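All protein chains but one are shown at their positions in the complex.
Chain lettering (A, B and C) follows the sequence in which the chains are written, and residue indices restart at 1 in each chain.
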Amino acid sequence: MNYGEVIKNIHKNLSPYWEKGKVANYIPALAEVNPQQYGIAIEMLDGSSYRVGDAETRFSIQSISKVFTLAMVTSHMGDSIWKHVGREPSGTPFNSLVQLEYEQGIPRNPFINAGALVITDRLMSLYDKPEEAILNFVRKLCGNDDIVYDEHIAQSERAHAERNMALAYFMKSFGNIENDVEKVVDVYCHQCAISMSCVDLSRAFLFLANHGLNPFNNEQILTVSQAKRLGALMLTCGFYDESGDFAFRAGLPGKSGVGGGIAAYIPGNLAITVWSPGLNEHGNSWIGMETLERFTTDISNSIF
Amino acid sequence: MNYGEVIKNIHKNLSPYWEKGKVANYIPALAEVNPQQYGIAIEMLDGSSYRVGDAETRFSIQSISKVFTLAMVTSHMGDSIWKHVGREPSGTPFNSLVQLEYEQGIPRNPFINAGALVITDRLMSLYDKPEEAILNFVRKLCGNDDIVYDEHIAQSERAHAERNMALAYFMKSFGNIENDVEKVVDVYCHQCAISMSCVDLSRAFLFLANHGLNPFNNEQILTVSQAKRLGALMLTCGFYDESGDFAFRAGLPGKSGVGGGIAAYIPGNLAITVWSPGLNEHGNSWIGMETLERFTTDISNSIF
Amino acid sequence: MNYGEVIKNIHKNLSPYWEKGKVANYIPALAEVNPQQYGIAIEMLDGSSYRVGDAETRFSIQSISKVFTLAMVTSHMGDSIWKHVGREPSGTPFNSLVQLEYEQGIPRNPFINAGALVITDRLMSLYDKPEEAILNFVRKLCGNDDIVYDEHIAQSERAHAERNMALAYFMKSFGNIENDVEKVVDVYCHQCAISMSCVDLSRAFLFLANHGLNPFNNEQILTVSQAKRLGALMLTCGFYDESGDFAFRAGLPGKSGVGGGIAAYIPGNLAITVWSPGLNEHGNSWIGMETLERFTTDISNSIF
Partner (left out) sequence: MNYGEVIKNIHKNLSPYWEKGKVANYIPALAEVNPQQYGIAIEMLDGSSYRVGDAETRFSIQSISKVFTLAMVTSHMGDSIWKHVGREPSGTPFNSLVQLEYEQGIPRNPFINAGALVITDRLMSLYDKPEEAILNFVRKLCGNDDIVYDEHIAQSERAHAERNMALAYFMKSFGNIENDVEKVVDVYCHQCAISMSCVDLSRAFLFLANHGLNPFNNEQILTVSQAKRLGALMLTCGFYDESGDFAFRAGLPGKSGVGGGIAAYIPGNLAITVWSPGLNEHGNSWIGMETLERFTTDISNSIF
């Protein structure tokens, strides 16, 4: 199978459709991004790699960061984290408060905003300098020490964080946030504002395809069982209320962000990241979703 | 890997825990079942098979039948079925009407009761004798012509079908049921009352592990892409509001029924069915869930 | 205060606005009604009466019938009925199932459809011939033996009763319907199809203005306390999810129906009925709501 050829063809065929999606505008800084960008990067466990288009351009990883913070907290706390956050699909939009009220402040899973805030809160209890710790973790995963926060985006995010403030205060009223709400939201806005390229993200996801073991430095980030579980969570909850549809179409564990990125992987094989800023109505990259569906169809390989 | 040894050990270790679950009592006929039963059967694509305990005892497959009717309808209608039923996890119990009201009579997925009723309704529009057609389909899949409806259970189910009647009338009020409600619920109660053993079910699920191709007679039941999609649906929606948890723990596509059966598979490899009547609070076999989690842990193989 | 003059003026001023509303079309028979009709009738406890426009034309009273069946059941069962139905505003549309699921089959109040079905069900347990009993009760209240069911409407209603069937089966699944669902819905469709004029309805409501005592024959239909409670229920729940707004604007206890009628009263003083078939988006007569707001403003008299 010539993966390079496969993604080159997909890239060519889908490039004309960039106007199908709509760039995120819920914060001003994200709305400034040029929509006509589209990159794909594959990193394989055998060491080979493929890229096409804007694969080395950095973008705001947004919710993809939730995978990294969850991996950090899981590696420290193990199963005890699951008292504070569930692992079921939510059936509601990413920033919904409804389920939270019915279920007494315990978010459905760590990939909706409420759940990610709980994870960030625990991270703050674990690390003295949580923002530094997150950057270090990501830098080591992808082997790129230049990974930084985009402060312009972080500040814009923070200035429009009313909904996340509401979620955090709501959970605090149920006793499910330990740290100061303003600071939790601040760290959260920073993690969303990490800038990475498709290549960076594919490298950073490769330890998941490798069952928890970082293939670049042989560090065991997660146990085999923890890696299995993180994959299952991505498959069932990684795409908000479109998670079922992504599993249905692409058949891969993955995580999307409103910056237009989607990172996914085939266990034992490869990690792949697509980026194109235009989003569909569920907040996932229009071209990204399409790309990954075609990819698993063309290579006749998914997890199913 | 000695699969026979693996399931023998699990069976021995979990047998003492049969009283952890509670036999379904929502219909009288199901409540009569002896809870101290526990069987496991594996069928492999290489032709080998393994069984332990009550693997050949027949039980009521209940919701596992939803996989068969969905496969039948999909093979006829293809993607057009997805106008009438969604493919997202529901986040609510299997017989909930709440989501149905907010989403105008379109059930979230074909594995909650509302969605399965829509599938049965379409099946009735496709076949003159839907009850015969279902039996024939299942018989061919597992190569056992003795598969029949348990009429005692079907009648008991029908006599206590108020909630399913409510769901069907509710969807009819939105125009999403084509046939007579009484008849739809009647066929539905029958499909739930099919009697099969663990061995029968593992054989019947093997075409899914084989990407849509029946390994016994080389009939292409579903296309590769349709099989991928059915697997994804099982993983994200196969266990009601515990779907995320099963994916998290076992990491396999599968489907459970309140009769205490769970059928699952590893793509390209094998199908496995567990049966033990005691259910956990989500309506899934307590021993069954535990068995499959240990199985994928012991063989270090899941889809993730 | 010249009540006759007041309603004549209102009638003149509002007549041009008949096209503001939309005739109910959820059943074909109701959709046939000529929308350009508008009547008002006042009956006073001092014996005087006033009428203007189509005050003697009969129309389908629809949900206004819920007041009559509730009065019948209350006079027999007293407070024991409140174990089966609540007395709080629902905050949801008249035919919603959502609240019913969260509250285990106990409808919020007797004026939403689910609650009215429970009342009709209990009526069927109380009377051998419930349909006759209802007619007799209404005939005596308004002193008009010609009150009958409009069978054309009753049949049309019955033929499109899927939502009500769903509600009734749903409650039966919680054990809150005693009789056969088909029969309950049948009686319910009949009570909605009673034909009465504004004059009939104002006469039939006068016992409520008279604290439970029928002013025409001195029969004590309800105790003073029961009449107070029925009034409170109408005020808080009589207009579906527009109940607060009607209380806010008109300040009177009353009950509306999708046939376009609204019957209301001022305790110790009078009953007033308005009818005009065009409905607002909440299912209440557009002209009717407006008429009653102007009426209480013009006479400077409400219950507040």
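The definition used in the following text is that a contact is a pair of C-beta atoms (placed from the backbone, for glycine too) under 8 Å apart; a residue touches a chain by one contact, two chains touch by 3 or more.
Note that this is a predicted model, so its numbers are computed, not measured.
Within the entire complex, contacts from the absent chain reach the displayed chains A, C.
When the whole complex is considered, the residue among A:46, A:79 or A:162 that touches the unshown chain is A:162.
The chain omitted from view is touched by exactly one of A:31, A:98, A:126 or A:159, namely A:98.
From the options C:49, C:65 or C:109, the residue with contact to the chain not on display is C:109. Where chain C meets the missing chain, the touching residues are 86-92, 99, 108-109, 224-225, 227-229, 231-233, 235-237, 241-245, 247-249, 251, 253, 267, 296-297, 300, 302-304. Summarising the interface, chain A meets the missing chain with residues 96-98, 100-102, 162-163, 165-170, 172-173, 181.
Methods note: only the chains that are shown with their structure count from here on.
If you draw each protein chain as a dot and join the dots that touch, you get a simple line with two loose ends.
Averaging C-alpha coordinates per chain places the centre of chain A 55 Å away from that of chain C. Listed for chain B are no residues, as none touches two or more other chains.
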